[in-house]
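A single protein chain has been omitted; all remaining protein chains appear in their positions.
Think of it as A, B and C in the order they're written, each chain with its own count starting at 1.
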Amino acid sequence: MIAQYPPMGWNSWDCWGAAVTEDTVRKNADYMAQYLKPFGWEYVVVDIQWAQPTAKTHEYIPFSELTMDEYGRLTPALNRFPSAADGRGFGPLAEYVHGLGLKFGIHIMRGMPRTAAHKGLPIEGSEYTCAAAADPNSICAWNPDMYGLRADEPAARAYYDSIFRLYAQWGVDFVKCDDIAREYPRCEREIEIISLAARNCGRDMVLSLSPGPAPLDRAEHLKTWANMWRITDDFWDEWRPLKGMFERAEKWCVHAGPGHWPDADMLPVGALRQCYDNTQEPGKGWTAFTQEEQRCMMTLWCMLRSPLMAGGDLPKNDEFTLALLTNGPVLEIEKTSWCAHPLYTTPEESAWIAPRRDGQGFYAAAFNLSDAPRAVTVTPEAPFSAARELWTGLETHGPLSALLQPHDAAVWRCE
Amino acid sequence: MIAQYPPMGWNSWDCWGAAVTEDTVRKNADYMAQYLKPFGWEYVVVDIQWAQPTAKTHEYIPFSELTMDEYGRLTPALNRFPSAADGRGFGPLAEYVHGLGLKFGIHIMRGMPRTAAHKGLPIEGSEYTCAAAADPNSICAWNPDMYGLRADEPAARAYYDSIFRLYAQWGVDFVKCDDIAREYPRCEREIEIISLAARNCGRDMVLSLSPGPAPLDRAEHLKTWANMWRITDDFWDEWRPLKGMFERAEKWCVHAGPGHWPDADMLPVGALRQCYDNTQEPGKGWTAFTQEEQRCMMTLWCMLRSPLMAGGDLPKNDEFTLALLTNGPVLEIEKTSWCAHPLYTTPEESAWIAPRRDGQGFYAAAFNLSDAPRAVTVTPEAPFSAARELWTGLETHGPLSALLQPHDAAVWRCE
Amino acid sequence: MIAQYPPMGWNSWDCWGAAVTEDTVRKNADYMAQYLKPFGWEYVVVDIQWAQPTAKTHEYIPFSELTMDEYGRLTPALNRFPSAADGRGFGPLAEYVHGLGLKFGIHIMRGMPRTAAHKGLPIEGSEYTCAAAADPNSICAWNPDMYGLRADEPAARAYYDSIFRLYAQWGVDFVKCDDIAREYPRCEREIEIISLAARNCGRDMVLSLSPGPAPLDRAEHLKTWANMWRITDDFWDEWRPLKGMFERAEKWCVHAGPGHWPDADMLPVGALRQCYDNTQEPGKGWTAFTQEEQRCMMTLWCMLRSPLMAGGDLPKNDEFTLALLTNGPVLEIEKTSWCAHPLYTTPEESAWIAPRRDGQGFYAAAFNLSDAPRAVTVTPEAPFSAARELWTGLETHGPLSALLQPHDAAVWRCE
Partner (left out) sequence: MIAQYPPMGWNSWDCWGAAVTEDTVRKNADYMAQYLKPFGWEYVVVDIQWAQPTAKTHEYIPFSELTMDEYGRLTPALNRFPSAADGRGFGPLAEYVHGLGLKFGIHIMRGMPRTAAHKGLPIEGSEYTCAAAADPNSICAWNPDMYGLRADEPAARAYYDSIFRLYAQWGVDFVKCDDIAREYPRCEREIEIISLAARNCGRDMVLSLSPGPAPLDRAEHLKTWANMWRITDDFWDEWRPLKGMFERAEKWCVHAGPGHWPDADMLPVGALRQCYDNTQEPGKGWTAFTQEEQRCMMTLWCMLRSPLMAGGDLPKNDEFTLALLTNGPVLEIEKTSWCAHPLYTTPEESAWIAPRRDGQGFYAAAFNLSDAPRAVTVTPEAPFSAARELWTGLETHGPLSALLQPHDAAVWRCE
């Protein structure tokens, strides 16, 4: 099964925006292999604009010339991904990542490059043209590059099949498809033909849908056609959206399960925004989350069983960030629990529980959502005799109670 | 703790509407004591209009004279509840029910009788008048009897305190407060002062709020101030609302827990609508649910851990109905599980799982929501070695698969 | 035809609120007869709460005892209207007003007194009871006295017929029915049976509907069943609502015509709020409108052909107020124009035109809606050779241009 457990990995967006390069990817892959792999991290994902030769920041440039093959399939910009020369695309980079024992992922936008449609290029492996597949009225609200496809046209399926064939040749293990998860109902059918293209391409690929919020009332469609899907718009290092994630997690937790995971988005920890002009400003190049907030986030993501995608430039991790990402007992929640429930969420605090599937007790988490220190006590309905708090390692035999700093969290393994 | 587990009992509405009498209540209590008590059923609840001498059906009569004491507190209509004579109210009937080892409950409307306000009666135990507590603009959309109270006035608290004092004297164990659960936000504060009156009256009382749908986004308020609250409008013996309950259960399941239970409403099984003119019409006096639908309902209610309130006239139960209400292993789900989750719900089928709190396995339920026979298979994430289907008693060691008739359900205890 | 031209008169609400008395009415009628009658003013209207003995301000007292006859028909409170003694109701007061050459009007709420329904009183001239006519769910959002009627019940028609019979006996010429004009669609049928009762009562009565805003998309229903209807909520002496009236007038102007007049509400000029506690505060007992704003209001009301109801305590009028209400040429617009149109309305200014029905030219109005002095020029499409400005009397042969103070208006008679 693809995505038996919530996928874990790294994604280039939070640190390198639209300007990610091969060199950066290799360095992050190296770091992951050395420091994170033992804890379950495995996907190395190249995010948006890898086909754009002139992208230098996190912004998009309208009417720019994208690199593509003669069939209108985007290929890596050679000035940014030199190993793609000679038509090898992401093949060499995927091979490198695989050589480290990791898996390789890429970002795509739904649809095809606008210019491929205007030029009337042929679709590989078919008798159709790009113009027959593209929908001139289906554009992305925030990126100028693509036309969505007319999902009911055979030409549209032919185009998606052709690009996933190419990704399979490259050795891609993970595709993050963008401009689609919150585009219900108009993109519902397009999700299906993308998913079919991924399943039929001859290689196992995780299909991840962005950006959110995906609509809760389409949960079953998402569970059927995707392996993970975003439940929020882009998530960054700010407290308010982190606090708001509790409400989203409450609604989505019942939809997490093998093969289909609600995605609370990347973890904006460590070195961020490395491609921004303002990186020079103090603090702008590093996460604005406090250490407490980072524990809070990790705890919630793990209780929800959200996929975990580190967003920072990994080689720049400090000791805290590395420790945060390598707390084995906390990460283990993702693989051993099920049926996570919030007990309650108020403006001041929240408590969650998650039974273990093996019947060996359960997890209980306490969150201080207020802006003052606060004692939070979790009272699970189930009995237990001992509990270990997983961030501090402290054991207790009494109530699950923690005096938490603002925005901090505690999580116990209870037996 | 009040309502440690979801309350179970009988309610007079589905069978006797606005025309319930003391005789009926006693007979149902007798039956419960004899047949149902061993399986956990305990509350005997007198529903709406017990203070209305002329009510003869399920309908309300505008501007009718309600029985009340000199403080504007409703008292049982003597022609219908003879034991209430001499100012003893529901005391004798409660005593009778208690004598059977059961608990006694009553229905109230929020507010006070309109005429109590117009007459300017005094409020018992206070210096206020009813006119000072009543809000002439706060009326019920479907019942003509009452004015809601101005919850911020001390007089309003005095009135609610005065009626709960009376109920405590009578020996009431359960109060179903009507015209309030879906009246957010305007009745939010009124819920609070009713709840405070119940807590402070000197007797343990379950507080149940009706009718639904209560608003999901006020779940924490409901959990704080009530023991159970309706998640739908009145539920009757029709398939469409039963099918629709799956969607509601999916949203509310995370809010079930000790002391606070989302309520899927009475179980319309057995002899219903006994007070209707149309009882003579074939079938109108008996549940329209098929046996399959009744199993489906019981299974869902138990997995959700909804309160269970039988709605039929119990002494008229047939063998099937009695068996339905006394399947011990199914009813046990309510008391032993937690963290119930739907795995999925589609127009054709649904599957749910619920871990046991003691770590001894879990429950898995399969529902055929389609109109044709259908094989439904539940694939839990957790391993198990043996499973027993609780409606048939059949054991299995293979997959959790059942060939289900339309609208039928199966539920397994897996270990 | 009833209301061939827009009705003109005085109403007690703006000055005396719920506390109007017979003495006040007589004094205002005397003043009108002496000073205003020659200019077309004729209706003397007693507004809300004349049946409430304890009303002393502009506020309503819940659950108060209203004066009524044995048929549940409200009658004047004797302590406030002494001439109503011996069951003569408003007869003597109407007679007094008629003796001055004026007409007499009263305010009613739709429906019947709540207590008439609770007491089960009979309906005069019928076999029905009040309880059979009243709708316990139909209440007014802002006044606690009444129940609306179940308009499809014969008892409801019987009740309305009975009260209009009484008004006809009293000599009422004008009925302002409240809690109804903005209550579409639920009161649509109630409007019709009230209107039928007025038409069939044997005496000509203007039927005026309050409060607004009446819904624009029900204009034809209003034109069919009422003589005037409010186009705003209560209008007071504040600039913002006056400025906002331009937008309303633009939408409603096409619906003004003989027998049916959109009503921009009373003119809050002169001595207002005489019954308020704060009358002692400087300025609270007098209109807050500047003289410019009062001209602006009068000009717009006349161009729109709104009914004109003076709201101040007339005997306290100062020279300006009297002059404002007795500018013959301006008031003549109401009786001689038709087809008024705004030319434009911007945040800064507005211009209106209104042809004369006799073909003798047209009126043109200029409004300064900005907060600074401003030259406003009106450019009508029709030619003219001479024009007289009606507030100043100045004649011009050139462009219709005025240098206006903030919120002031000019209006020309062009030929």
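Operating definition for what follows: a contact is a pair of C-beta atoms (placed from the backbone, for glycine too) under 8 Å apart; a residue touches a chain by one contact, two chains touch by 3 or more.
These numbers were taken from a predicted model, which means no experiment stands behind them.
Considering the whole complex, the hidden chain is in touch with A, C. Residue C:V254 is the one among C:V254, C:A323, C:A386 or C:L403 that touches the chain missing from this view. The hidden chain makes contact, of the residues C:G171, C:P262 or C:P342, with C:P342.
From the options A:A3, A:A134 or A:C201, the residue with contact to the chain not on display is A:A134. On the side of chain A, touch with the chain left out of the figure occurs at residues 62-63, 114-115, 117-118, 120, 131, 134-137, 139-142, 144.
Seen across the whole complex, the unshown chain contacts chain C at 220, 223, 250-251, 253-254, 257-258, 338-346, 353-355, 357-361, 381-383.
FYI, only the chains that are shown with their structure count from here on.
Here the chain-to-chain distance from chain A to chain C, counted in touching steps, is 2. In summary, the pair chain A and chain B forms a contact in which both copies contribute largely the same residue numbers, shared numbers making up over half of all those used. Taking each chain's centre as the mean of its C-alpha atoms, chain B lies 52 Å from chain C. Chain A has no residue in contact with two or more other chains.
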